[in-house]
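Next up is a structure, given as structure tokens.
Partial view: only certain chains, each at its native spot in the assembly.
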Amino acid sequence: MPEASAVTDEGDETDAESGQTPDFDGEVPVSVRVRADTLKPLLSAVGALVDECRLTFGRDGIRAAAMDPATVAAVDAELDAAAAASYEADGTVVGVDVTRLEDILSMAAGDDPVTLALDPESFRLHVVADGLEYAMGLFDPDSVRGPPDVDDLGFEHTASLTVPVDMVGRFVTAAGMVADHLALSVDPDAETFVAAADGDTDDVQFTVTAEEAVAFSPGDAGSLLSLSYLIDIERAIPAGTDVRLTLGRKAPLGVAYDISGGDGRVEAFVAPRLKAV
Amino acid sequence: MPEASAVTDEGDETDAESGQTPDFDGEVPVSVRVRADTLKPLLSAVGALVDECRLTFGRDGIRAAAMDPATVAAVDAELDAAAAASYEADGTVVGVDVTRLEDILSMAAGDDPVTLALDPESFRLHVVADGLEYAMGLFDPDSVRGPPDVDDLGFEHTASLTVPVDMVGRFVTAAGMVADHLALSVDPDAETFVAAADGDTDDVQFTVTAEEAVAFSPGDAGSLLSLSYLIDIERAIPAGTDVRLTLGRKAPLGVAYDISGGDGRVEAFVAPRLKAV
């Protein structure tokens, strides 16, 4: 997740075909035709944390990245060009109101093809679906907070497990009944993952064994997390999705999953809390 | 839509059978037996604009008419006597709390026959359905604002089209995302209907071609309308209904549709705005 400071994410490269540095009014116009329900999971993932995000129409696909205002959680989502019925773009980066874009797409039937086209003159994104044309104003991408580069942060992850999203939903819901934080840990000897929340009078604990997980890579890990970010991230995950949780010792939690039948990927991170308040 | 000033809508006629001027305690008692779901669309159409309306139990059917408090929109709805399992009335006009009457009918199953009977002594409408008898207080119809006579207003309509109600729903929803008003126009050369709304940063436009419409009678037409009235009117239209939109040059919009399988009709009007604020 590079800290984008320019309007292109490939600013140090030249466009192979045009021989020019691609920018907003480059030679290749941005024009994407994609089913509404193919695009929605990418937007939902980012919209869970922010209202405004950077959207990159790269040569190989769309990328959305954001960090929440409190800089506790970040998300990076990609959708391959192959997921679209037709795809033309060269790396233009724009700032969009992601909630608004979700609302517009919700007016299209799930299997409706939606066309997204950038109008460089008016700096607007045209969303066209079945008789409806919506021209959405864009932001300067530099005015939108981008996520930090995850690799630069040097997280040391020691354990991971893959579970169905409804299992994640169960433990965040249960934890929310007693507290606003949640301790996630992996016991390498017992080969179990434990989500635990302590309230004033009530405690709750959710255990996943290696056998119950889709995949389990044990290791010594344990972090305390603010629940609200996890709740938001979990809500954006499509039903039936397998989710990979990555943990460390007082390290951020990673939440990764595929979208759009494998033609896209979401990776979210939640920074640990030092202690419960 | 005559401005009713008396308690009968046929006050200048005499009752053929009784030889008397029909009034609230006339010779023919009002007694109507009708399915709850047959009566509901008439009430919904009027309830979309007002809480209280005039209800006329005419010899040939029930008529409800109302104008909204700001006198921007009016509605006139009729249900033929043939839609009822049994029907007896002679032109009595009463003022009813239409929201309350909708609530009462919502307690009856859709295919339940409901009996409406006027009690002239207590000035109440008795609604009887499956063990339940509800006696609803009535208003003096003169105390309820009636709609103006549409013919007197001399609207000059120049174009019309018929579209499924869900198409109307799409463009009022889309317009509501960016503005509180909506421009409707017909391009006679292109043979298209366009609904357009301009917001501060975003614009939305919905186009219906002659081919996409159920029926299309082109002509030069264009009006600016307050969105809230259109939203209320559209919500009251039963799913699957074809709606006829009538337009002029800065003239009111007409919204007309059949109810109860053709045994009733609704006609609504929304006055144009001079300009967007």
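Labels A and B are assigned to the chains in the order they are written; within every chain, residues are numbered from 1.
In this section, a contact is a pair of C-beta atoms (placed from the backbone, for glycine too) under 8 Å apart; a residue touches a chain by one contact, two chains touch by 3 or more.
Since this is a predicted model, take the numbers as computed values, not measurements.
Depicted are 2 of the identical subunits; the complete assembly encoded in this structure file consists of 3 such copies.
By our rule, only the chains that are shown with their structure count from here on.
Per the C-alpha superposition, chain A sits rotated 120 degrees relative to chain B, a value rounded to a multiple of 5.
If you average the Cα atoms of chain A and of chain B, the two centres end up 47 Å apart.
Only residues 167, 170-171, 173-174, 177, 200-208, 212 of chain B touch chain A when the two sit together in their complex. The part of chain A that touches chain B in the complex is made up of residues 100, 103-104, 107, 124, 131-137.
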